[in-house]
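Next up is a structure, given as structure tokens.
The other protein chains are all here in position, but one chain of the complex has been omitted.
Showing chain A:
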Amino acid sequence: MRAAKVLESGVIAPCMPWPRTVLDAAAWLRLREALASDPSLDLLALWGEPGFVHAAFLDIAAPRLWLASTAVEGGRVPALSPVRPGAALFERALHDLWGITAEGAVDARPWLDHGRWPVRAPLSPRPLSHSPAADPMEFLPAEGAGVHQIPVGPIHAGIIEPGHFRFHVQGETIVRLEARLGWTHKGTLSLLQGKSPRVAARFAARLSGDSTVAHSLAFARAAEAASGAEAPPRATALRAVMLELERLHNHLNDMGFIANDAAFAPLHAEAGLLREALLRAQHQAFGHRLMMDRVVPGGVAMDLSPEGQAAIEAALAGAAAGLPRLLRMYEGHASLQDRVLATGLLPPALVAAFAPGGVVGRAAGRAFDARMLTGEMADCPTQPGADVDARWRQRHAEALAAIARVRTLLAGLPPGPLTVSLGHGEAREGVALVEGFRGECLAWLALDEGGLIRAAFLRDPSWLHWPLLEAAVIGNIVADFPLINKSFNASYSGVDL
């Protein structure tokens, strides 16, 4: 049976622009059964709300988004991880934040809750008070002659976010890696509740600082969809400009850092300088180097002046001239190629099972970009390789495409107002999917009659990248881990919530 058929059988809840279907317990089980044999729906996210569990699926052939929900009975709901392995981390978070147990889940260990909060299940209707104490962490085992463990973190050696990596190694080779996150859990979802979208937008902007525009935009579009508002054309164009600039500066950063982790400093220096010029232009144009809080529900927080536009165009000219130079440098050094080729290979079966978005997915041949949902893009380039090299090349291709897109947008900026006000009156829901530099950023929010947030979920693409990183490093040497890790560049804060 097709999973979409099961979803169509549910009761429609008014969520814009993609309706949410509410399934009863039997239909949820039928959905799970259908998903086992029907690969057409990719799992995007799974999250909770008091009394309910929601799931977001993506059909990339259509392309369209599906939202499905089921009621929680006795604190439990049938797990989806047996048929969609990407659900496992979401199910662990479901337990830690909402106190909902996924029955039959492939992994029931805690994820975000380290035992150090003064409450258990903080987003459940009745959080239990709890005396904070560090719970011992249990790691998946690896057995064999000469296998030993390397614990790393939560504080890492470089200037990066905190996380704990537990390596099992045999000689120099990684046998198993497990990433344990949650260290930067800030309670973001609880802080969103009861606030107006305008006030809550600053939390979406700080879900993952490097994707501040993408998450702000997903949040704003979901809030607008829920309120029946539409951002004015000039705001929509400026948002698209900022989104592409964010993609460009992050891709430049990652291309440089991947080379740096292969001890190839000149490329890092060159990419860093191009990125710095772009950030300075962004500061001149939008008043903030990372363009934080510039995308707001209803529109954008500021206009682009002709001087600002000129600054952006100058920085783009620099990047457009620099990118072919970076590629020549990248391809011209055998010692660098030796490090990146066939390193951190992602097995095709896992790409199919997890359906990762963004650079990680496209560098493994998965042709989806969230901009195809809105018709902003007809198709997207991909790379075959699925190794560190493919991910570097994918970023390079996307950086060039981002420059072309910003230039087109700037050439035809429509005049007009920058914001609309969000109306309210009836309880509504909205959802949006935005292609950030890492992949699809999803925002879902439900507003009450007063226009305040009743429940919300913000999903970073890294939820599916972390488990795949664990798989991609197997069989590689420990010394290549930083290189492979950087080629994924998953967000910690984005999934720690």
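The definition used in the following text is that contacts are C-beta pairs under 8 Å (C-beta built on N, C-alpha and C of every residue); 3 or more make two chains touch, one makes a residue touch a chain; residues count from 1.
Throughout what follows, contacts and distances are computed from a predicted model.
**Q** What is the missing chain called in its UniProt entry, if the choices are "Ribose import ATP-binding protein RbsA", "Thiazole synthase", "Menaquinol:cytochrome c reductase cytochrome b subunit" or "Ni,Fe-hydrogenase III small subunit"?
**A** Listed in its UniProt record, the absent chain's protein name reads "Ni,Fe-hydrogenase III small subunit".
**Q** Quick one: say which of A:Gly158, A:Gly332, A:Gly375 or A:Pro415 touches the chain that got left out.
**A** A:Gly158
**Q** Among the options A:Val119, A:Leu452 or A:Val478, which residue touches the chain absent from this view?
**A** A:Val119
**Q** Among A:Thr101, A:Ser190, A:Gln309 or A:Thr374, which residue is in touch with the absent chain?
**A** Of all options in A:Thr101, A:Ser190, A:Gln309 or A:Thr374, contact with the hidden chain holds for A:Ser190.
**Q** Among A:Ser208, A:Gln284, A:Gln394 or A:Asn476, which residue is in contact with the omitted chain in the full complex?
**A** A:Ser208
**Q** If the missing chain were put back, which residues of chain A would it touch?
**A** Residues in contact with the chain left out: 114, 116-119, 122, 132, 134, 154-155, 157-162, 182-188, 190-191, 202-203, 206-210, 212, 253, 269, 272-273, 275-276, 279, 283, 289-290, 292, 491-493.
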